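A single protein chain has been omitted; all remaining protein chains appear in their positions.
Naming follows writing order (A and B), and every chain is counted from residue 1.
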Amino acid sequence: MQFIYSGITSGSIFALVALGFNIIYNTTGIINFAQGEFVMIGGMLIYTLLSIYGLPFLIAAPLALLAALFIGALFERVFIKSVRSPNEIKLITITIAASIILRGLGMVIWGRNSLSVDAYIPYKVLELPAGTLTSNSLLVIIVSLVTAFSLSLFFKRSSLGKAFRACYDDKIAAGICGVDVSKIRMLAFAIAALLGVIAGIVTTPISYVTYTDGIMTGLKGFAAAILGGLGSFWGGVAGGLLLGIFEGFFASVLPSGYKDAFAFLIILAVLFLRPKGLFGKKKAERL
Amino acid sequence: MRKINYPFLILVLIILISTKFLIKNEYYLSIVIFGMFNAINASCFNILLGYTGIISLGQAAFYGIGAYFAVIVAASFGINPMLAIVLASLFSALVAFIIGYPTLKLHGHYLAMATLGFGMIIYVLMNEMAFITGGPSGFLDISKFSFFGVSIYGEHSFYIFVAIVFFLFTVLFEMFDKSYLSYKLKFIKESEFASKSFGINIFKTKLLVFSITAGITAFNGGIYAYYSGFISPVSFNFNYSIELLTMAIVGGLGTVPGGIIGAAVLTALPEFMASIEDYEMILYGCFLAVTIIFLPGGLTGLIKRILNKNASD
Partner (left out) sequence: MLQIKNTGINFGGVKALDNVNFDVPYGRITALIGPNGAGKTTLFNIITGFLKSNTGEIFFENENITNVQPYYIFAKGISRTFQNLNLIPELSLKENLLLGIIGKDNPSAVKSILRLNSKYWQRMEKKIDYFMEITGISEWRDRKTDEVPYGILKYLEIARAIINEPKILLLDEPAAGLNNVEKEKLMELLKFLVNKNMTIFMVEHDMNFVSNLADNVICLNYGKVIANGSYRDIRNNEEVIKAYLGDSDA
């Protein structure tokens, strides 16, 4: 049953990535192929701040988060805003280009090797029914849940959050009501980058970080997002956890190479059988 | 029907022939050969994306299916390489048809993700089904290549063979581009809405295009396998699909020279970048981004504009 605990741990990461996808998708309708790269950058940033500059965690982490917001905003300005007469193909391919560039930057700045950091909290092993959970894993789960809750509060309560939801429902109407759609889009990317970096920070002590990590992480996060229903906040979280658990289960019975294929099977199954996912919102079926 | 661009075809022929005489160094010849393989693949990707609007992020898988099927069938049943390659091509078209049936009903990023998913699954199968494919360490049991009794081995004779295949493909592509078919596909790409109202069965057309390009790509893959003498899954992964995408876009979507120019530039690039090889990936991404943002017609569009300017002066 150990796979349930490891599944929830990796699932929490998928959930954070899925949230990032959903936020950008909800406000802009774009699927950000570079979402996984934000996670990689998160890991690289915390490595640099902790291991190279030797900063204490309590200073390094907030710095990394701040950097994340900046990077996300910059990303939107450089890649998204600059596309004139955007159409679907251009938007899909520009985020693919962005992910290539970010990967390339990751390799140039941090090299090809896997990097790691020391655990942020003292290492302990929790004995649980039918398995164990390390303190690092517990941290991942808790941070992810806290992040998800805080984000949902932000969207429900704050006026900025309401502006986001207005954009999701109807961009043009939101614009007429005075919401600055362009700024909201920039903020959406900033938040998505923040989510990615948070995921990267908590996961690095456990599974190291390599410049190529972004691809798989992004794809699995996307699988989680559409499993839960593209655009659904808690659907993305649920999708992430479910994906993590299922993947963990299959990893325990099949040769490990097949494990990765599982997320893709999920993508295909959802797209063919139930495109709106488990909790997806049905927008008016038009043409 | 539009006029066939004979000057362009003649130019390609001249370049192919003169390359053979000018370049004696086998290493450089091999780069041109790889360039031609890439050009055919990128052109197929271009037909899918630039003409029909299909983003096939798993396209590399068909290249791999062609390569593996050809050499495995030849090794297991002892059939001659050319026949094996043809069979591989048909098999790949069949796989594409089966995959395409549910997938091509999707659109936009859903379609992109589904094709990506298939590509990844096939990649995993190539790696895991080691008893057939040799797994991550690759497949070595590749016989010598012969074409109807003529043995083809080494850069010089392979160059001639591949160049002939490439030229024939280019001629066919040019004829396709100037026929009504390219209009039909571009109509679909531009507006599925309108093309549906004018009697076009979009799904059937997309399925046909998808299957045929898969077959051509697989054919190419078979020849590649025999040329290489060794194949492994890593040549057919997601990264290669992205390379094809970049070549098609940078070269110019929806044009005949697009895949060729894109492949030429991006295959030659690493050679010039040998000293700053680490920056290759960044440069790749920047080419793609710059093209999308500033040059929607790609390099072909740029060249056309320059030629038009000169013509009107």
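Here is the rule we go by: a residue touches a chain if its C-beta (ideal position, glycine included) is under 8 Å from a C-beta of that chain, and two chains touch if they have at least 3 such contacts.
For clarity, every value in this text was computed on a predicted model and none was experimentally measured.
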Option touching the unshown chain, where B:S76, B:S137, B:S151 or B:S191 are the choices: B:S191
Residue touching the undisplayed chain, where the options are B:I98, B:L172, B:I276 or B:V290: B:L172
Of B:G78, B:G149 or B:G199, the residue in touch with the unshown chain: B:G199
For subunit B, residues in touch with the removed chain: 1, 172, 175-176, 179-181, 183-184, 186-187, 190-191, 193-202
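Keep in mind that, in the parts below, only the chains that are shown with their structure count from here on.
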Subunit A residues within the subunit B interface of the complex: 31, 79, 82-84, 88-90, 92-94, 96-105, 107-108, 215, 219, 222, 226, 255, 257-258, 260-261, 264-265, 267-268, 271-272, 275, 287
Complex contact set, residues of subunit B against subunit A: 49, 53, 55, 102-103, 106, 108-110, 112-114, 116-118, 120-121, 124-125, 127-128, 193, 238, 242, 245-246, 249, 278-286, 288-289, 292-293, 296
